[in-house]
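Some notes on the structure that comes next.
For this depiction, one protein chain was excluded, whereas all remaining protein chains were kept in their positions.
Chain lettering (A, B and C) follows the sequence in which the chains are written, and residue indices restart at 1 in each chain.
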Amino acid sequence: MIIYADNAATTKMSQTALDAMLPCFTEAYGNPSSPHHIGQEAAKLLIAARKTIADLIGAEPSEIIFTSGGSEADNQAIVTAAILGAKKGKKHIISTKIEHHAVLHTLKKLEKDGYEVTLLDVHENGIVRLEDLDAAIRPDTALVTIMYANNEIGTIQPIAEIGALCKEKGVFFHTDAVQAAGHLPVNVKEQNIDMLSLSAHKFHGPKGAGVLFVRRGIPITAIIEGGAQERGKRAGTENMPAIVGMAAAFKEACDNMSENMPKVQLLRDKLIDGLLKLDEVILNGDREKRLPGNVNVSVKGIEGESLLMMLDMQGICASSGSACTSGSLDPSHVLLAIGLIHEVAHGSLRISLSEYTTEEEVDYILEKLPPIVERLRNMSPVWKKMKEVK
Amino acid sequence: MIIYADNAATTKMSQTALDAMLPCFTEAYGNPSSPHHIGQEAAKLLIAARKTIADLIGAEPSEIIFTSGGSEADNQAIVTAAILGAKKGKKHIISTKIEHHAVLHTLKKLEKDGYEVTLLDVHENGIVRLEDLDAAIRPDTALVTIMYANNEIGTIQPIAEIGALCKEKGVFFHTDAVQAAGHLPVNVKEQNIDMLSLSAHKFHGPKGAGVLFVRRGIPITAIIEGGAQERGKRAGTENMPAIVGMAAAFKEACDNMSENMPKVQLLRDKLIDGLLKLDEVILNGDREKRLPGNVNVSVKGIEGESLLMMLDMQGICASSGSACTSGSLDPSHVLLAIGLIHEVAHGSLRISLSEYTTEEEVDYILEKLPPIVERLRNMSPVWKKMKEVK
Amino acid sequence: MLYSEKVMDHFSNPRNVGEIENADGVGEVGNAKCGDIMKIYLKIDDGVITDAKFNTFGCGAAIATSSMATEMIKGKTIDEALKLTNKAVAEALDGLPPVKMHCSVLAEEGVRTAMLDYYTKRGETMPEEYRPKCDGDCSECG
Partner (left out) sequence: MLYSEKVMDHFSNPRNVGEIENADGVGEVGNAKCGDIMKIYLKIDDGVITDAKFNTFGCGAAIATSSMATEMIKGKTIDEALKLTNKAVAEALDGLPPVKMHCSVLAEEGVRTAMLDYYTKRGETMPEEYRPKCDGDCSECG
């Protein structure tokens, strides 16, 4: 049995999305900038994809910029706000300690350029304190960027409240909705979001396509210069197949959200309940305000990678911390930010489900995991010390 | 009959490339950063694609960075050299007047940041004068960026000579090989190229993937920050299907280059000869040092878009100037740089062939074009004035 | 670009292409630098435009708007024809892409310039408000 339970890292393409993409390779393969009919066929698909996505998040088509993915969208949103802010002498940016590296590293670059960055602490469950945000906003604050839902621990932030606060204070609000889009409702108007990033491959769309929503009237800075694509705000021949596939996948995900997500959540809760029955296993993140598919636990006394490898040998694909940070030696900054000690952070296990996950698969995980944990603990000096102390 | 003759704008996917991509959607859909076997399957494909491409241009796999396309690669190459140069007090960059906007607009941005840019003139055939380049290089020159082959007029630059000169002078040399890759031989060692950009969709690969080659030892600046993908030099989940498709398409193109390109060139020459038989039609670019698939003529007395539209109604998809600049009112900067007056530049027609083009198609174009030209000239006050004057 | 069907129809079968010998009014607008030149010929009898023809060097929209504008003024009185606006031409074509709206301005200006020629030839003065404003620099209406 092969169980793909790493949907926060990336998802399997939906058949609907793939079917939508294929004609872009073989028939409507034109460049949408070309005036002839093969190009214009592509242009029509591009317009339709833009409208589909705009409609699904409560935006206008002209507010949608297609990017190569979530990272690019995050980079561009932050650079846009930073440059706008600087023009008005505002060089302070607020974010949180649990953002994705696409946000954190962009902020670090800006710090080198003389911007000041405040990274808010979060509660133990990973939720930002609104009063902290309120206190942090200054007259020279150019941007608040806070993710909609966290990629590691699944915690969902009070986005509408944050949006309302930012609006009240007259500060731009960007949210990295890469993990939320397609899984949680997004409405940029109701939630007072000025800029938003999403990435297709997190909701069964293709890799290589993302969206940056920017509210009309905010002058956008291009980070890739060249042709006049995307109204001059993002140069490069449009990745038509991926854009069309993204729109199809996003529509499918949003249309079926109210039906699918409660089901995913039930599986998630069954899995969490089962895991918490094990000795010295703790849940990371909030029990309720949590992405429907996210399970993240720390299994004390063992290290995550070895746990993953043993799970993998049983056909279970999961993750320990963010997929993007694997290969690094440091434990996840998110787990440290919610107060875990290094040792416990190293023992984290993220199992991320999707609408493709079955109950049988959850049962299989719950069956295979305990003996693996036992085996690893049996060879762990850390576990032995823990048990001696107790 | 539908004839796609706009291959400089984008190409139809090769079946080989598509076949290589498909498993990335449905089976090896993992994130190559994920340590489990589905992720590692993707990681293996990524390693293989990198090696394939490196081998084909005479580079090392570690010198290859995957980007979202040619524009991003151009931007990153230039920014990298600019930042490196600035560290050594070198803020002068040399390029040409006929570069793609991905280069020109990036240079314009740098000018605003205090860099000095010299844009070399070109001969009437579009070729750079080596002595001009030699004279332009200064002690504070940080970069020479000259395209391998032009996207509009197809002119091929003496890249190896330019590379040798830059090496001798100790200046970094970047070439935008977007139009050349897959059509002309590339060897970064022999041609002394320090940085090179290419884009998959110009050689029957997928849209949304490109390569930036950077010689080992040159510290690269990321323009998209975030995860540790591409050794931290280009963040964002890798666009696996497109990368794998690009490698397959590039291998196919390079492996068959010596067989295909002479055939394409024969068709090109037949088409050029046929077009030049028409009254007041001139060839733009060099007759010999020209991309195998590129035909670019100016049909005096008529305007390009209307010509394109009439051709399109006959099923012939061509272009007038760069696809990227359509929608703008100005005639192509390339045509102006080779000395055309506006009026003649507006009447340019680019017909770009590929290995998929047949002789039958060329014959069809030669049959359909003359009556269209006549019809448009018959309603053109410009043409009438021209004829009166004569 | 995405032209409407009407534009495509007027582009592929342009009405009124040609010249009028001894026309009562001739107007040429635009310039080759910008890629659009329209030359409009009018035949005017008893204050009514009995014929209109054009020659155009330009893009699809330029040809279609020339065709539509000449169609729209044929059979109209001078007063009616003077009131032809670029918007009306664009609307009659079911709209134009934003980057092509200047072509409809060119058509309006072409008609007015031909009218100016008519007034001038007759030694009359054209009503101020309908005089052509285009100075041939198309970047203004782009």
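Here is the rule we go by: contacts are C-beta pairs under 8 Å (C-beta built on N, C-alpha and C of every residue); 3 or more make two chains touch, one makes a residue touch a chain.
Since the structure is predicted, the reported quantities are computational estimates derived from the model, not experimental observations.
Shown chains touched by the undisplayed chain in the intact complex: A, B. Of A:Pro35, A:Gly285 or A:Gly301, it is A:Gly301 that touches the chain left out of the display.
One chain is missing from the display, and on subunit A it is touched by residues 301-306, 309-310, 313, 326-329, 331, 342-343, 346, 378-384. Within subunit B, the residues in touch with the undisplayed chain are 35, 40, 43-44, 47.
Here is the rule we use: only the chains that are shown with their structure count from here on.
The greatest centre-to-centre gap from subunit A, using C-alpha centroids, is found for C. The mean-CA centres of subunit B and subunit C are about 40 angstrom from one another, to the nearest whole unit.
Computed centre separation for the pair subunit A/subunit C is 55 angstrom, with centres defined by C-alpha atoms.
The set of subunit B residues that touch two or more partner chains comprises 305, 309, 326-328. Along subunit C, residues 1 each make contact with two or more other chains.
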